[in-house]
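Structure in structure tokens, see below.
Removed: one protein chain of the complex. Kept in place: all other protein chains.
And then subunit A:
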Amino acid sequence: MDNYGGSLLDNGAGAAHCLGMPHDDPDHPHELLPPDPALRVKALETILTKKGLVDPAALDEIIDIYENKIGPRNGAHVVAKAWNDPAFMAALLEDATPVVADLGYYGRQGEHMVAVENTDAVHNMVVCTLCSCYPWPLLGIPPTWYKSDAYRARAVREPRAVLADFDVTLPDETAVRVWDSTAEVRYLVIPQRPDGTEGLSVDELMALVTRDSMIGTGLARTP
């Protein structure tokens, strides 16, 4: 999630852990902080603020953006628009990044977007087994379950059992395709459009598009 520093990246004196040396190194400075998580965060914020390295007003702004501005309604907008506009859907499936950028949904953790469409033949589902990669500009901050060991461990091996935890059962003729987000490419699932939604507007359709349906652990709501 952090930006690549590119050529601006300081090569960091003393970054012994990061350099080419054996990595069974037990040195963990984080153990110097208080063990209680809330106190840990408070201590870090206080140290960084006093050093002038973090501005609390910037922290408030980051939180406000992810609590109130960037979230799964962005993705729902994209899906509803795709349902209602075949040319938009085709462009989205061809190369999603510029298409969602045109709607204002480019940014951190959504630099390389791929949209995958659910059909009767295939149901797509997204996971990050190695960490918690997720398309932030379209879906916001991932839910706790997406970041949980249980989801990360099980989604690739038994996606249908995981879907059952979400009360979703797929027909036997539908294949499940699980996308493990191992690089900087982020995946958006386009859920199947529910029956009986012909003639609905983009705004009306958006209300049917849940966060989970865009991860692939849910289906779109029926009206």
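Some observations on this one:
Throughout what follows, a contact is a pair of C-beta atoms (placed from the backbone, for glycine too) under 8 Å apart; a residue touches a chain by one contact, two chains touch by 3 or more; residues count from 1.
FYI, contacts and distances are computed from a predicted model.
When the listed names "Phosphoribosyl-dephospho-CoA transferase", "Exodeoxyribonuclease 7 small subunit", "Metal ABC transporter permease" or "Nitrile hydratase subunit beta" are checked against UniProt, the chain not shown comes out as "Nitrile hydratase subunit beta". Even with one chain removed from view, subunit A keeps its contact list with that chain: residues 1-6, 8-26, 28-30, 32-33, 37-38, 40-48, 50-55, 57-63, 65-67, 70-72, 106-112, 114, 127, 129-132, 137, 140-141, 143-145, 147-154, 156-162, 165-166, 172, 174-185, 210-212, 217.
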